[in-house]
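A protein chain is absent from this complex, but the other protein chains hold their places.
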Amino acid sequence: MSIALSGDMDEVHYSGSNAGVLPTDTAKNTVYAFAKEHGIDSAEQFGMRLARHFVTSQPGLRRARVQVEEHAWERVETTGPTCHSFVRSGRETRVGRIGYDGERWEIVSGLQDLTVLNSTDSEFRGYVKDAYTTLEETSDRILATEISARWRYRWSRDGEPAPDWDRAYERARTNILRAFAGTYSRSLQQTLYAMGSHVIERSGGEGGEGGEVDEIRLSLPNKHHFLVDLTPFGLTNDHEVYLAADRPYGLIEATVLRAGAPARIPADLLRDR
Amino acid sequence: MSIALSGDMDEVHYSGSNAGVLPTDTAKNTVYAFAKEHGIDSAEQFGMRLARHFVTSQPGLRRARVQVEEHAWERVETTGPTCHSFVRSGRETRVGRIGYDGERWEIVSGLQDLTVLNSTDSEFRGYVKDAYTTLEETSDRILATEISARWRYRWSRDGEPAPDWDRAYERARTNILRAFAGTYSRSLQQTLYAMGSHVIERSGGEGGEGGEVDEIRLSLPNKHHFLVDLTPFGLTNDHEVYLAADRPYGLIEATVLRAGAPARIPADLLRDR
Amino acid sequence: MSIALSGDMDEVHYSGSNAGVLPTDTAKNTVYAFAKEHGIDSAEQFGMRLARHFVTSQPGLRRARVQVEEHAWERVETTGPTCHSFVRSGRETRVGRIGYDGERWEIVSGLQDLTVLNSTDSEFRGYVKDAYTTLEETSDRILATEISARWRYRWSRDGEPAPDWDRAYERARTNILRAFAGTYSRSLQQTLYAMGSHVIERSGGEGGEGGEVDEIRLSLPNKHHFLVDLTPFGLTNDHEVYLAADRPYGLIEATVLRAGAPARIPADLLRDR
Partner (left out) sequence: MSIALSGDMDEVHYSGSNAGVLPTDTAKNTVYAFAKEHGIDSAEQFGMRLARHFVTSQPGLRRARVQVEEHAWERVETTGPTCHSFVRSGRETRVGRIGYDGERWEIVSGLQDLTVLNSTDSEFRGYVKDAYTTLEETSDRILATEISARWRYRWSRDGEPAPDWDRAYERARTNILRAFAGTYSRSLQQTLYAMGSHVIERSGGEGGEGGEVDEIRLSLPNKHHFLVDLTPFGLTNDHEVYLAADRPYGLIEATVLRAGAPARIPADLLRDR
């Protein structure tokens, strides 16, 4: 978890007066105390409680941004009656950033390190050729990437019905995976757009839940899998043996917006943990 | 994957003659070619094939050690007919080290980064007190660790019935988790011994499968969870809010042997990836 | 090195047409070929050459951003005549980001991982106290941080006299260190401002060199050093034994601008490598 506070901070920089400074140590203590006093429903809700506290309790603080990470645990299956043993389920990390300025909320949820691979239904052809081109076109390649995604909910004001954060997360995650699995890919860019538009279009929720997503940003490293040339050894590589290269790699990034919505997720947030 | 070759290498060091040196590049090519020619049944079997090749094909090479890592993938659940999409399942990494000297095999399998936590049934009391002791005893603590384990199979010779490596791995993994979940813990050392002896005692396999484990080494960092003192804020911490500290930490390591078996797993193998 | 290209990319996302896509592989080849054809004077100049090439040679590419890292090497001192041996000098990494849109340049240089420590002349007092405060004020503490900095040069157009990039880098680096060493610190915020304003005010260069810095952004993790309480052992800790904690930590970030200059360095660039 990280907490960013900003506001009227001229004096601390110019004269060294700390009269408006809330120390890191106090922010840390506040997190502990709030965990006890209020418990934790979801990462988003806990972050909102903290953001509201900092902005409303310190006059010079104008904006708070709280970033949270949530790791999943599963119960260990046992033959006996024990039910207090857990094993970390490491498939991905759920993240969130809660922004508050005393009036409006900006809730960005997302995920990190979700590694996916399509073993076929991917090609890469028809690209620009110039004097420096050596890459050969392929009509059947492995497409692999490690998904980082951040989506921003439309919800922004107390009083409006807020999303169910856990259900909204699951819905976005499912839509991202379904788009990845269901798209015949002509490029990772095209797959990215399919993921993003899936999330935007299918984020409605049932019964006016308020979980609409207005913006999503995706960062997709192209984890190139190169066919190994086996001809020096008298063998034919019929799409069986690949080198999973890690450098250099292409990094495809883009924001998909609902028509009319503003772009507010900074380009670099997806690398900021 | 890493491949270590050793043997008659005096000249390369003394005179600079490379007549006995198999280059890294050739070892890499061999891996690719074998993947195509022979396929991969299990990490252990693929490593054995490579080790045998290097030791038997080069006169000066006396011993080969092949280390392998295996990551798990799951299919992406979709509503349609696609079945070529996978998502990385990151709970732990399966590892193996295959040793061969032309006559005897030494197969060590294991796992890395399996993070587990018991939320109760753990205490730590009755330890040494000296002039530098400040730690207070506790009769109810969180016990958490990140399991690294390596176990050595008794099997060592061609001609003897070899284990089913995948089933033997699953059996060892299950026994480790069951011992962790089922042990009331007076120390992480005691829990370690329970894990290790579980694996040794229950590794038999059905029908003389040959998967007996003679030795297991475990390395368990004590991922301390400290109760946060909430009294300065007028709150009582009834085992609810913990600080998951990461430094300094205790690291508990030991080897558990079947009676009469030699200890062959080097102490540092568990940090060697 | 990383290269980011953007422009008219609608079709690749919508229809999967790759007619405007320059593959990663081609960008890589271009870097190799340019290294041979043009050599490397400074990181900035090499990045500029690449940025200009991409924007001017591909009609659909509107903007290029090239990020570079430069590591320092020193010659190995020997007694003999050899002069082809080098040892990596790892004090910090020099970085740069070159932006070009076909008309204007935006050159941001900087450094990463420059770890510094003041053993005295640092205090932290007079900060906000609330119900969650437990931190005690101190009038003599260790101040340590790992400096990340990015500064933007005023220079932006071909035809204007460009800075000497190497000299401008050295000047900024020296000013940052001098400000750190010469400031009696009431907070890390105040020290940050001293560093930033030093760079802005002293970036002129001699003889109209064009190396003026209009903006600098600094990111300074507060590497807290806590006095260890030795009283349980009958000892007095007279500012001698510290715990160099790494979590939680305060992260102080700010941009210092020349009067009238716009802020263009994104907040998260300093974590984007």
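All chains are identified by letter, namely A, B and C, in their written order; residue positions are counted from 1 within each chain.
The criterion applied here is as follows: contacts are C-beta pairs under 8 Å (C-beta built on N, C-alpha and C of every residue); 3 or more make two chains touch, one makes a residue touch a chain.
All of these numbers come straight from a predicted model, not from anything done at the bench.
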Among C:A19, C:V228, C:A245 or C:A263, residue touching the chain not depicted: C:V228
Chain not shown: contacting residue from B:Q58, B:T174 or B:N237: B:Q58
Residue ranges of chain B at the interface with the undisplayed chain: 2, 4, 9, 12-30, 33, 57-58, 124-128, 130, 132-135, 185-187, 189-190, 192-193, 222, 224, 248-251, 254, 266-269, 271-272
Contacts of chain C with the absent chain, listed as residue ranges: 29, 32-33, 35-37, 73, 76-80, 82, 84-92, 113-121, 177-178, 180-182, 228, 230, 232-233, 235, 237, 240-241, 243
Positions on chain A where the hidden chain makes contact: 131-132, 134, 232-233, 246-247
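Here is the rule we go by: only the chains that are shown with their structure count from here on.
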Chain B on chain C, rotation in degrees - Cα superposition, rounded to nearest 5: 180
Most central chain, Cα average position: A
Whole-Å gap between the CA centroids of chain A and chain C: 25
Chain B and chain C: spacing of chain centres that average the CA atoms, whole Å: 40
For chain A paired with chain B, centre-to-centre distance based on mean C-alpha positions, whole Å: 31
Touching two or more other chains - residues of chain A: 29, 33
